[in-house]
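One chain of protein is taken out of this complex; the other chains stay put.
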Amino acid sequence: MSGQSFRLVSGGLVDRDRALNFSFDGKPYRGFAGDTLASALLANGVRLVGRSFKYHRPRGVLSAGPEEPNALVELRSGARREPNTRATVTELFDGLDAASQNRWPSLVFDLLSLNGLVSPALVAGFYYKTFMWPAAFWEKLYEPLIRRAAGLGRAAGLEDPDHYEKAFAFCDLLVIGGGPAGLAAALAAGRSGARVILCDEDFCLGGRLLAEKREIDGKPAAEWLAATLAELENLPEVRIMSRTTVFGLYDHGIYGAVERVGDHLPEPAPHQPRQRGWRIHARRAILAAGALERPIVFPGNDVPGVMLAGAARTYVNRYGVLPGRETVLFTAGDDGWATARDIAAAGGKVAAIVDARGEADPARKALADKLGARLFAGGVIEGTRGGRQLDGVTIRDASGATMALACDLLAVSNGWNPTLHLTSHQNGKAVWDEALQCFVPGTLPAGLAVAGSAAGHFTLGQALEDGARLGGEAAAEAGLKPAAAGPVPMTDPEATALQPIWRVKGAKGKAFVDYQNDVTDKDVELAAREGFRPVEHLKRYTTLGMATDQGKTSNLSGLAIMAEQTGKTIPQTGTTTFRPPYTPVAIGALAGHHRGKEFRPVRLAPTHDWSKEQGAVFVEAGQWLRAQYYPKPGENDWLTTVNREVQAVRAGVGLCDVSTLGKIDIQGADAAEFLERVYINGWKALPVGKARYGLMLREDGFVMDDGTTSRLGDSHFLMTTTTANAGKVMQHLEFCHQVLWPELDIRMVSVSEQWAQVAVAGPRARETLRAVVDPAHDISNEAFPYLAARAVTVGGGIPARLFRISFSGELAYELAVAADHGDAMMRALMRAGQPFGITPYGTEALGVMRIEKGHVAGNELNGQTTPRDLGLGKMMSAKKDYLGRLMAGRQALIEKDRPSFVGFRPVDPTQRLRAGAHFIGIGKADIMENDEGYMTSVAYSPHLNHWMGLGLIKGGAARIGERVRAYDPVRNGDIVVEICSPVFVDPEGARLHG
Amino acid sequence: MRITCPHCGARDAQEFTYLGAADLKRPDGMAATEAAMTDYVYQRENPAGTHRELWYHGAGCHAWLVVTRDTRNHAIAAVEAAKSRKTGAAA
């Protein structure tokens, strides 16, 4: 096991008493609790951690945060493997295993680094200019090579073994970021009693306070931090969520967040999700997300050992790790000097400070002397040495002279960019601040304020002041009396002067703008030369900013170089649009538990358990699970079972749960008038106690739905809808009433789930019912004829409704009771029907019988058919207005050759029909112009002993007796069928009335 | 989005179903012409800006609501029940 040779003997926030074992590329290492994978690797002297996307150049840790472009690893293994995981934000845990990615065969010897040799040809957009000849080679040769070489890590590809969940929260104030600004904001609002949620992506709160040696009110900042956290934890309305990234801002104050519940553990704790996706509804929010440091573009700026200066400071101060033994600082401002100071204070050697600004002031000179560092004021770094690790740098001093200097860490400081991403999620444009030399938030989304560095207020004092002020305002906004605000804490002085340099010119070698996508300054120049000058063209053409870091470290440099090329300013060149999410979010976290069987809710019929007992096979019908058929022992294929069920109904009696049909109770003085307007047929004359088949259209004239509606009283109707359209029809009727005709005196309510309803069908149906319906109710043929619909009682006074309606064409009833009694009703009917051989049947037999009777159903009511198409034109009343009346009469919809509804039978009765076959004339070519229609539904009729079909064909009923081909090449079918009446069984309807 | 239902209070827009423009007037009755009906069914103002539109609170009170919303930024200016609407062309 390697020692932690770069770990400082003391200092930092890691727990040296808790050593953690981990491995990288199979090699064991040790770190401490409180480390990230990156800090632990650096502590162990591991510099080379990844290979770049295109040229496969060696890369090391650049940052200490979510902006990391280089240190991406495959974390964990097997089904839990997570590619492209940023080592800089991966909390170390015992047993962590990680591997480098996008290299072969190994990180140290990566064959694809040969790409570097041909890199002169692999410029931005090279692939648009070649690989065009011969055309067939693209899919076969070029593209597979490109695909294999591209991509980063390998996804597990296996079912994710962990769970996810969704959660919702509401608050007066959401504080995004737990650094000084965010803590001050939470404190100010929390003290007033506001409901506050404070989120931070880190596992420790404190933000930059964790990484800096600062003083607040004359004491180490850590003391202020501890006191603040202690107070916040004691405020009952304040909720602190660490390890939680607010990734997106959506309309009306809704924030998306992901909480990493178990990512810092080898596996999530029992009964805990890996991650939780949050939808946070916030009255107000304060973005206190800090800032991200900017690199400098210079040749060789990607060698492992080149690191952002602020990150170097983080590793020293927070993690107790010296990221290099011999440091050179390359800075464009005051902030970098703090890194030199802290490294020296921790015992590191600072060999040189290259401050690109001109003549240094005496104080800086004195500090350099004190640190023992050579100072190059007005100098730049124009090259680096080293392959897999930095060996040294070439410095060009103010006079233009160059010299080489050995070092193993180059800390780069070029100022900071406010982390303003969320402010642009609603198309807000950031604005350029010339004084600060960075983009700052522009127009803010409603309800969002920005505090501290995220607003470009880079000092600790400003952060604390912003937070306190905005937190207090948010509390006042929520109607709370602000708590007495104490004085804003005093902080030690800090210097923030800056003259950023976007790139070092006049030097040779690849200078990277976007590390992850290997975009160089030359690529930006090429884009400018070829006219890809708008910032979006620049991004899309060079892929700048399109990698997993979304350009957090590269966008501004790219813009600046483009500005330089075109002679414009940065703001004239453009701003970059930050799209959500702020950092990438696991798909699982946004899906929650909606996967596998729990993808969508399951609705069960009231008789589901009973059907299960009967051995039913179930089928998904939308969200419903319906009994499809009830196989008996010895029945080995579904058709045998279905044939038996159909024959049992036609010969005796059968039972089928139809509770899934929509039921809408409509009452009011204008109820009949209302039905007149929504159905194509008449309703005013329907007597009380009778049911009628109704057909309703969409306003565009196509059929929307059908069903029977019963008149239970003068002003009381019960409508049924198809299962699939139950919700849609309810919504439609509410629309008709509330929006079209609010003057109508009606009320309606869905009672679909209140009633269990069972079809009792077959010649013995009445006898069966007789034993269930209480004797007081006369259900004889005379007293209860076809289409009768009345309230009855069953089982000794239990309220029920009985409808004499039939989908099967048999003597049939539907009996309805309260849903809770559905199971008992089913069992009672089964007992009652036993002498007649009562047989439960499922949706398949139901379908067979409806096809035998030529009833239309879902396959025919597909939104593309009119009543005329379906042979139901006669139902269209000419005496009244109804929805869809005018549109159904449009020219093209009443043309004679529009396909219309008929039946089909195979000329060779042994042949099987299939729905979806098209009709083509015999002897005609298989071309679109000869397409005459298609088969909508098919079934095997045990009554006819052959397959039968329903369908739509040009000319329709006028062609009965003609033969055509049912063309079905996708199933190798092409058979001759005869056009026939769609009613295959009992065309006179005698059985209905029996 | 959040929609403040006059009956139920502020709710996530996920509880609602969208239909479309709120101020279309159906040409009712036997005298209506096919041309007028075609216009009603198919033609839309489709403004980039203030849009009065119908939403159905299907997961709540089942009310159809007229929501006044800016289609450029989704800001909602007003919500009222369609049945008792006081504003707009169809009032």
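Letters are used for the chains, namely A and B, taken in the order the chains are written, and counting of residues starts over at 1 for each.
One rule holds in what follows: a residue touches a chain if its C-beta (ideal position, glycine included) is under 8 Å from a C-beta of that chain, and two chains touch if they have at least 3 such contacts.
Simple rule for what comes next: contacts and distances are computed from a predicted model.
Colleague: Just to verify: the chain that's not displayed, which of "Formylmethanofuran dehydrogenase, subunit A", "Amino acid ABC transporter ATP-binding protein, PAAT family", "Sulfate transport system permease protein CysT" or "Sarcosine oxidase subunit beta" does UniProt list as its protein name?
Modeller: For the chain missing from the view, the UniProt record says "Sarcosine oxidase subunit beta".
Colleague: Kindly name the visible chains that come into contact with the excluded chain.
Modeller: Counted over the whole complex, the chain not pictured touches A, B.
Colleague: Please pick, from A:116, A:151, A:795 or A:873, the residue that touches the omitted chain in the full complex.
Modeller: A:151
Colleague: One chain is left out of this view; which of A:581, A:822, A:842 or A:906 touches it in the full complex?
Modeller: A:581
Colleague: If the hidden chain were put back, which of A:17, A:159 or A:637 would touch it?
Modeller: That would be A:159, which touches the missing chain.
Colleague: Name, in rising order, the residues on chain A that touch the hidden chain in the full complex.
Modeller: Residue positions of chain A that touch the missing chain: 53, 79-84, 102, 120-121, 123, 126-133, 135, 138-139, 143, 146-148, 150-160, 162, 164, 166, 248, 250-251, 254, 256, 277, 279, 425-427, 522, 526, 529-532, 534, 536-537, 540-541, 543, 547-548, 550, 579-581, 584-588, 590-592, 594-600, 602, 619-620, 698-702, 704, 858-859, 862-864, 887, 890-893, 914-918, 920, 926-928, 930-931, 934, 967-971.
Colleague: Which residues does chain B use to touch the chain missing from this display?
Modeller: 1, 12-14, 17-20, 34-35, 38, 41-48, 51, 53, 69, 71-74
Rule of thumb we're sticking to: only the chains that are shown with their structure count from here on.
Colleague: Can you list the chain B residues touching chain A in their complex?
Modeller: Listed in rising order, the residues are 1-2, 12, 17, 19, 22, 26, 28-30, 32-34, 37-38, 40-41, 54, 56, 58, 62-64, 73-76, 81-84, 90.
Colleague: Tell me, which parts of chain A touch chain B in their complex?
Modeller: 250-254, 279, 281, 426-427, 446, 699-700, 727, 730-731, 734-735, 737-740, 742, 880-881, 886-887, 889-890
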